[in-house]
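Here it is: the structure, laid out below.
Shown here: the complex without one of its protein chains, the others still in place.
Each chain carries a letter (A, B and C) given by its place in the written order, and its residues are counted from 1.
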Amino acid sequence: MSRKLGFGAAINEAIQIAMQTDPTVILMGEDVAGGGKREGDDIDEMGGVLGTTRGLVKSFPDRVLDTPISEMGLMGTGVGAAATGLRPIVELMFMDFLGTSLDPLLNQAAKLRYMLGGKARIPLTVRTVSGAGMQAAAQHSQSLYWITAGIPGLKTVIPSNPADAKGLLLAAIRDDNPVVFCEPKLILRTSGEVPEGDYEVPIGKAQRIREGHDVSLIGFGGTVPVCQKAADKLAREDGIECDVIDLRSLQPLDEEAILGSLEKTGRLVVVDESTPRSSVASDVAALCVDQGFDFLEAPVKRVTAPHAPVPFSRTLEQTYIPSAERVIAAVREQA
Amino acid sequence: MSRKLGFGAAINEAIQIAMQTDPTVILMGEDVAGGGKREGDDIDEMGGVLGTTRGLVKSFPDRVLDTPISEMGLMGTGVGAAATGLRPIVELMFMDFLGTSLDPLLNQAAKLRYMLGGKARIPLTVRTVSGAGMQAAAQHSQSLYWITAGIPGLKTVIPSNPADAKGLLLAAIRDDNPVVFCEPKLILRTSGEVPEGDYEVPIGKAQRIREGHDVSLIGFGGTVPVCQKAADKLAREDGIECDVIDLRSLQPLDEEAILGSLEKTGRLVVVDESTPRSSVASDVAALCVDQGFDFLEAPVKRVTAPHAPVPFSRTLEQTYIPSAERVIAAVREQA
Amino acid sequence: MNLDRTQLLEAYRRMRRIRSFEERLSDLVTAGKMGGFMHLYLGEEAVAVGVCSHLSDQDIVTSTHRGHGHCIAKGVGIAEMMAELFGRATGICKGKGGSMHIADLDKGMLGANGIVGAGIPLATGAGLSAQLRGSGEVAVAFFGDGATNQGAFHESLNMAANWKLPVLYVVENNGFGEFTPTEFVIPVKDIAVRADSYAMKSLIADGMDFFDVFEKTGEALDHCRSGQGPVLLECKTYRFGGHFVGDPLVYRSKEEAEDWIQNRDPLDGFEQQCVEASLVDASDLRQIDLEVKEELDAAVEAAEAAPMPDPSELTADVYFEEGA
Partner (left out) sequence: MNLDRTQLLEAYRRMRRIRSFEERLSDLVTAGKMGGFMHLYLGEEAVAVGVCSHLSDQDIVTSTHRGHGHCIAKGVGIAEMMAELFGRATGICKGKGGSMHIADLDKGMLGANGIVGAGIPLATGAGLSAQLRGSGEVAVAFFGDGATNQGAFHESLNMAANWKLPVLYVVENNGFGEFTPTEFVIPVKDIAVRADSYAMKSLIADGMDFFDVFEKTGEALDHCRSGQGPVLLECKTYRFGGHFVGDPLVYRSKEEAEDWIQNRDPLDGFEQQCVEASLVDASDLRQIDLEVKEELDAAVEAAEAAPMPDPSELTADVYFEEGA
């Protein structure tokens, strides 16, 4: 059974299920309850700055914790709690706030198990909103998953639709490793079919969402709809059939899926919302020119944001975000 | 005129010259003076945890500032001072401490000029020690230049010898952009010829350090000697002549130098001390398979650290660091 | 209190400008004419204006996500600000910054900041710069109660205290950080006590009372300027609107808000005190209200007519380039 749910509602449902099925799951972050614990007849909760976690504090009053604005402290607290018997979901309101919360991820969560010779387990999930698209400007619009995906010891996932959001989040919460879960602004307001009940989408597996033999389009998160749109148009206008792959997981990377598609098509375009340097897009291209060298019939193209901060002005922001037009141009360039 | 200097002494000399020639240059960081301002006949300064800045506080007592252990605060203070008339050199003792100092770099220094529509200038230099090789273990051995190189608005440079260290640091200090200057542990104890006086090595220009027509070896910082060693052995044992390029600057990247070399050789191996994901190595490979596609005669190989934290044990650490043997194996694989 | 009539009228003009500017923004965002995350300063006008009335263009201020008030109090032009918020090429930041990054270095305004607490070390650096250059300038960091829970607050105040930097730290305690009441996340009644951790001077002002803020700021700046080091000034205030434009305000009681809005409006309070003491006439203030309205109409009209930024701007200003 499934029904249509918004992206946020799917996430909310996943947390609800995780907390019901495991008493050690807690949710903490800035305003995840949001007034929810205040007394007063005319007082209600906000459930997060985007309303995603609304209702959870009512179901689990002791396990939904509003924290002070202290990202370093709250992230480190999450890591400490994860190492000692809880399974915390930490909300980092916007991914840009990695700036104030990096150490507990980079030097603690990611390394504790290794440094302790395998004795520790850090079942921590970090939920965070990433990317541009809401005119939130330079400090609230970054796609910094390239940082978390680059850090050994962390996993990073990014769903492209509500059903995957629910299943990937459940998998992330139940994973015994620290997992960063990105919620891209570009698709935060979309909705889609979401299965009922408890299910997981495995971490590390990409999904083919359109079958084609001419060119591989590799997208993830908010760029998946962009790839789909480009594929539609290329099929219609150029008769080019795209093999569209949704990575879903940025670390581990499903190398098999990427190389398998490349083997079939010989041409590949990777579409990444982040800036180009040190990017997942570069990793995909580098994989192709190493393991997939013999399959390559054309240059691998990366369609990314420019090497620039995210601008505020709507017209500039729209130019900043990878578009179907740019994907189409890249494909045509290859042909 | 030149004479032999250690890597640290070359850096010290550059700072000395910069402070002499510009009264707005200041040096701040944890223990950069190190007891140097204490009274007492039997008291002397340490000049940094590795002694690199020894003597500077005596020459410039007001402009060499020991800070509390407060990386976020001191980095942000550096940014604020840079925006308002000073030209600070901030020492981040180890690059791993980006974990506690990222925001002022990521969200302030790198973006202020852009966000302010071009009005601000941030002439900030961040000196930091990077990489493995001293058994300093997981939290004091990371090569995190892939993070700073990936952030639009920052520049990142990494010298491979004392002469470049001096010239690149002078260029960094005088650059009106925030520049991250890495001092790799692998070569911190080496010495070499260093010109006297005031000179700059331009940021953004790679340098060919060995000419060859068979394969391009791209290295930087501590991997340059590794490339040289591999090139020597390949010439001797296999008759393979390597074109060895020292990138010197990781952002901007000298794409012309990389592609020029690839055009000549058709084969390329990039050697990067950092972990493989979101790496400079991936960027170089991605550049090759895009702009250099027509030149490629073999897979581009990346020789990097594994996707793992840096281990403590000496034997493991030595296996962790890219070796000439691994470079040679990569080249032979390509042939 | 040593403000002459001209200064009083200017202070009122700036408070009124903030009030009218932001009421207009609220309308524009609600009407869908303006985008982005928009946080309004309504109700807190006396803090920014009370503090900035002591400052020159050379003194640096750093601000927050709630930064329009600080800009206007510091003398930034509302026409360029309005153009910025419309994302136009004529904006004070060429349309690239927006509400959370609005700034004007020419006026010593180093920027609104989308990162809570991040302005605090920047101001500390500006204070260090002033001290080392011997310029006699001061730096002022504005930030909220919530920001005092950030590590950057602690680290900065400690550094400034050690070095006796000329920095005034102004905490605008408006009772909330987003939707969370301050007392849920700060276990002390007065944030000012946090200065004691750094042996730093602190003061508390009624943030709804321009005159109290002005007086306490004067005392604080005397301390800073005379080389005695930084001061933490807590201004008790209240935001009349939501955390952002569009906030349904479900998390606070309507009564509480009404009480502040009806009885503690800083513009009303200013008028009452001035008129009672015969310092200015009410008619002077009405005249200013009118002028501000006209100024604002013109600003909106000009902004709406202005061009959007050229696409080439996307990658301009990322780096400073020699000769560019």
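Keep in mind that, in the parts below, contacts are C-beta pairs under 8 Å (C-beta built on N, C-alpha and C of every residue); 3 or more make two chains touch, one makes a residue touch a chain.
This is a predicted model, so every value here is computed, not measured.
Engineer: Can you say which of B:Gly8, B:Gly73, B:Gly167 or B:Pro184 touches the chain missing from this structure?
Structural biologist: Considering all chains, including the one not shown, the answer is B:Gly73.
Engineer: Return the single residue from A:Gly80, A:Pro195 or A:Pro225 that touches the missing chain.
Structural biologist: Selected residue, touching the omitted chain: A:Gly80.
Engineer: Pick from C:Phe21, C:Tyr41 or C:Phe153: which residue touches the chain that isn't shown?
Structural biologist: C:Phe153
Engineer: State which residues belonging to subunit A touch the missing partner chain.
Structural biologist: 24, 26, 62-63, 65, 67-68, 70, 72-86, 88, 103-104, 107-108, 111-121, 152-153, 155, 176-177
Engineer: List every residue of subunit B that touches the chain not included in the displayed model.
Structural biologist: Given the touch definition above, subunit B has residues 30-31, 34-38, 40, 42-46, 49, 66-73, 96-97, 99-100, 134-140, 306-309, 311-316, 319-320 touching the missing chain.
Engineer: What subunit C residues would touch the chain not displayed?
Structural biologist: Touching the missing chain: residues 149-155, 158, 161-162, 184-188, 193-194, 196-200.
Here is the rule we go by: only the chains that are shown with their structure count from here on.
Engineer: Quick one: point me to the chain whose Cα centre is farthest from that of subunit C.
Structural biologist: B
Engineer: Go ahead and note the Å separation of the Cα centroids belonging to subunit B and subunit C.
Structural biologist: A distance of 39 Å separates the two centres.
Engineer: Roughly how far is subunit A from subunit C, going centre to centre by Cα mean, in whole Å?
Structural biologist: Those two chain centres are 35 Å apart.
Engineer: Two or more other chains in contact with one residue: find those residues in subunit C.
Structural biologist: Touching at least two other chains: 91, 93, 95-97, 101, 113-115, 118, 151-152, 318.
Engineer: Residues touching two or more other chains, restricted to subunit B: which are they?
Structural biologist: 72, 103-104, 107, 111, 114-115, 152-153
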